[in-house]
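Pasting a structure here, questions to come.
Partial view: only certain chains, each at its native spot in the assembly.
All chains are identified by letter, namely A and B, in their written order; residue positions are counted from 1 within each chain.
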Amino acid sequence: MEATSTLANDPWRHDDIRSTFADVRRQSELLTAPLAAEDCVVQSMPDVSPTKWHLAHTTWFFETFILGPYAPGYRSFNEAFAYLFNSYYEGAGPRHSRPQRGLLSRPTVQEVFDYRRYVDQRLQDLLDAPPSAHRAAIMERAEIGLHHEQQHQELLLMDIKHVFSRNPLLPAYRPSAGDATMTEARIPALDWMSFEGGLVEIGHAGDGFAFDNETPRHKAYLEPFRLARRPVTNLEYIDFIEDSGYRRPELWLSDGWHAVQAEGWQAPLYWQRKDDRWMQFTLHGQRPASTTEPVVHVSLYEADAFARWAGHRLPTEFEWETAAITEPVEGNFLSDETFHPRAVSASHTQLYGDIWELTQSSYGPYPGYRPLEGTLGEYNGKFMCSQNVVRGGCCLTPRGHVRTTYRNFFYPHQRWCAQGIRLAADAR
Amino acid sequence: MEATSTLANDPWRHDDIRSTFADVRRQSELLTAPLAAEDCVVQSMPDVSPTKWHLAHTTWFFETFILGPYAPGYRSFNEAFAYLFNSYYEGAGPRHSRPQRGLLSRPTVQEVFDYRRYVDQRLQDLLDAPPSAHRAAIMERAEIGLHHEQQHQELLLMDIKHVFSRNPLLPAYRPSAGDATMTEARIPALDWMSFEGGLVEIGHAGDGFAFDNETPRHKAYLEPFRLARRPVTNLEYIDFIEDSGYRRPELWLSDGWHAVQAEGWQAPLYWQRKDDRWMQFTLHGQRPASTTEPVVHVSLYEADAFARWAGHRLPTEFEWETAAITEPVEGNFLSDETFHPRAVSASHTQLYGDIWELTQSSYGPYPGYRPLEGTLGEYNGKFMCSQNVVRGGCCLTPRGHVRTTYRNFFYPHQRWCAQGIRLAADAR
């Protein structure tokens, strides 16, 4: 866990899978540099996985889906790891119970790093000289494995943030001397982008990498709609809170209102009232909630209630994609090392990066959807029920990982993802 | 609870709201004729309400939304009933906890009937001579109230079926001498109806009654698709079971597989293995599962797994509506007094009646959806999250209640609704 951060580099912009592999793998380890061994063990809720579990699971992925089937004579580092570090792949055999990941003090962090070394070496060897019969499969799976590891880089940070937030000492992942985002700029008035709708094309097509859930590209019909030019800010969200937003059932979905009461929600996750101000726990530690930053760590329920309170609604994922296709995939990503969304401004829509944007769309299959063959088909398809789509990536997403067509998804009560709100409305 | 059944009549085909009111109200009471007072008290799970609760709640609806606001000088029958019999209307004040409805031995069934008499009399008086300023509102709300009561007629039967099923004595709601559906006819081969898709119009328009969730009528784009000409039968579902359907995780949505394991599901709700045959609990008591009847009381999870096993998929609600618009709204409904789906046949598609048909569509708002004004706006809108749409009505649905555009909805784990499976497929 001693390492020099090279987060500022973009580990993905390579045409050589071999060096990308080295970069992405190294990047995961760099993220653990600020952590003590003890930090890497804790599971603060069933949704969260310990840091060292992420490091081991991503390694297991390469071992299970590439080395096992394709590396001649491969011997596993430790046979028990197949059980310990399988996440949810039924086709890969039985696995350790998810809510009990935090019970495992062993393997130690050092042993997990050794495991990574072991697998990395053998995978590099295989990439250097792949058996010709399996070359395509190996390359395809290596690419998936690296996108998978990038997803876990974001999860690792989401999760350690939650772990630290449950500790009364409120440790900071990355203490920050000055805090630029605290400069309270003027918030631009809520302005709208208008779209005509009609028959549109949705989903991924073409040569670049995409997950199966982004395909096939297909037509959809949209009514004319508008999309806010910037995300909802903390200031606006505080208005909602102060207007009794969390105490007015008429603003909420029925399930959302039950969650408010069962969980005692009074503000976004990581917010705490101190004296007369709202404090927010971040990867930089606890600090006042900046009025100009996008509100983050709200559930779909809260986003929906806020939108109703504001007289608007959440976008559908198709509306979002239709709007976002017009912009370059640029924004505040992990390699910017802000670890937090940046303040809104008049000059950027922030459609990409900063915050995942909640949509009202249930996560389901596109018409004609086919999951990948075999066990890897479990990657996305089996989750297409009861979750909602979020779009655009966030400040913890590795640069280059998301696309316009990229679909991420969470249950409507979940809040530990860095997700926020962008309003939509019917055309006037 | 002594009454002569007039279920064979259609209580809805009237142009006079006043006589429809009398018919629908009487119909609810007729449904209780086979029940003892003790039967009307029990709540066998939180989703279920006691029979007398249904009788009282539907009365409360008229009292709260019509008599209270519009009947000059109206005095409530019992002020405590506003608390006891409000279901989920936050705008109508606090209410008795849903899972505790079965704790109430009082009011007795007789007192609930007295309550109905009291409200019916005053509502009839109001309908006879409505104050002109409120005539339209009264008529509109009376119509909603009657559709609402029809929904509770189905719920009353769904619920008492569940209550009886939990009793080791397995009481029959309506014992049946002969059992016509047990004549095992030949099952027609699975045949398909083909549809071209393209831009279609979905949702309700025009003068007739519809719930707000069926509006506004709007365009949608569909790929070409096929829909099975008949529902899936018990025989086909038994094939799924015997092919280890409940033990093969690759067939299931992730949440569905968790449900299978947590609940120990091995067959549809109300099925029980006895010796070498599957028995099924019905409103006529327990009997062998007829091979030719549509499978019923499966969850969305089970329907989805079955469809995957069969190599097909569930329809979307738009596909279903597009297909169903071509047929008359006819079928096996409550007034047919079968209380159970009828066997499949080559001559009927059974799109309406028999079984609610599960769709893969999440229950959400149509583009431009606006709920009703005021507290009645809670009727449908606030449930638009995490549920799936079912279509077409079932054998317990009052005749005349459903429409082509009618949307009913349940959570993906729920099974006590008389819902079944119709397969869909992409066009070849």
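In the analysis below, a contact is a pair of C-beta atoms (placed from the backbone, for glycine too) under 8 Å apart; a residue touches a chain by one contact, two chains touch by 3 or more.
No experiment lies behind these values; they were computed from the predicted model shown.
Identical protein chains form the entire complex, numbering 4 copies in the structure file, with 2 of these shown.
The rule is short, and it goes like this: only the chains that are shown with their structure count from here on.
Per-chain Cα centroids separate subunit A from subunit B by 39 Å. The part of subunit B that touches subunit A in the complex is made up of residues 88, 90-91, 199, 218-223, 249-250, 252-257, 300-301, 304, 360-362, 364-365, 367-368, 377-378, 382-386, 412, 426.
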